[in-house]
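A single protein chain has been omitted from the complex, and every remaining protein chain is retained in its original position.
Let's turn to chain A:
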């Protein structure tokens, strides 16, 4: 017979707090609070006026991009010695959340730069690579991360782009798809297989500069949402890359991708969170103004219950996201929590935006109001940087291990 066993999750139940107090999760350092305020103000004044036009034209305004750099938002964790801001991962999360409240497309550009590109270079770069690229990434150069291909999305490691070794350089041939920031990027971190016979253990990360011969950026996708963020196919036609542009070690690319996507996941959770909150913040005031049958539509119990339900989901998404970020900063295990945050926040964004359109009625359905854009933008949240199914599978694997006897 099965005896009852108590299960102890060491990471969440026995983690020692060395401070005298156990502050609520929504507790921030002074620096974090100031950053949030500064980004909120900046986003409202320097990004908001461009949002609708950028969405319509499917194009990110260059003014917006350069102001992101000016404000120090593109090199948040990069050290000051490289011209970066020298702040923390949690600060990045707050920045992404605040940007997403105004424009999720701008938020994703900032997210990819900080959580994927900068992180990879800071953690794996040689001194030479850091000197060469980090300062540019902090001050004026956008980076792009190239993993997915037409034939490999969730099944990322079955990628077909090859890198053939010749003396001290590699020749890369293949193609990539769904590459964000591609139109703006000055460097591309490209996952290519340097040893297909070894399967995924041949995947290697190459730093490819934008003007390299043979690298072609295809026509950007005409997307449902996140339209201002350029998403393009890339072709590599005998692209020559020196071996000193390998990031980390040959054949370790798959490890780096997984490791970095764990953190990137929290960034996307923050983006979805900001998106949902921004949408909610637009819709609720409307329900307090709109009067039908002699009272505000907010005063109808049916509306109140829906609004309270969505607010609860938002709060839960926020706590999951912030906690995953704090766990990562604390150097504690965070993979399961990061998956939970991304999965939950993207689902909450879908629910919130859908409900907000309903609460706004007919005007919610028109482009004169910002609501419909949030609705279109949220859909990619359950798909990119690990589909919901992948998140759930990853969580299940970890839960399986937790209950191993």
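Following the convention adopted for this analysis, a residue touches a chain if its C-beta (ideal position, glycine included) is under 8 Å from a C-beta of that chain, and two chains touch if they have at least 3 such contacts; residues count from 1.
The rule is short, and it goes like this: contacts and distances are computed from a predicted model.
> Unshown chain, UniProt name, "Electron transfer flavoprotein subunit beta", "Cullin N-terminal domain-containing protein", "Myotubularin" or "Auxin-induced protein"?
The chain we cannot see is recorded in UniProt as "Electron transfer flavoprotein subunit beta".
> Which one, A:38, A:122 or A:398, makes contact with the chain that was left out?
Selected residue, touching the omitted chain: A:38.
> Touching the absent chain in the whole complex: find that residue among A:70, A:128, A:281 or A:315.
In the full complex, the listed residue that touches the missing chain is A:70.
> Determine and list the chain A residues touching the chain excluded from the picture.
Residues 30-31, 33-35, 37-39, 41-42, 45, 70-73, 76, 80, 84-87, 91, 95 of chain A touch the chain absent from view.
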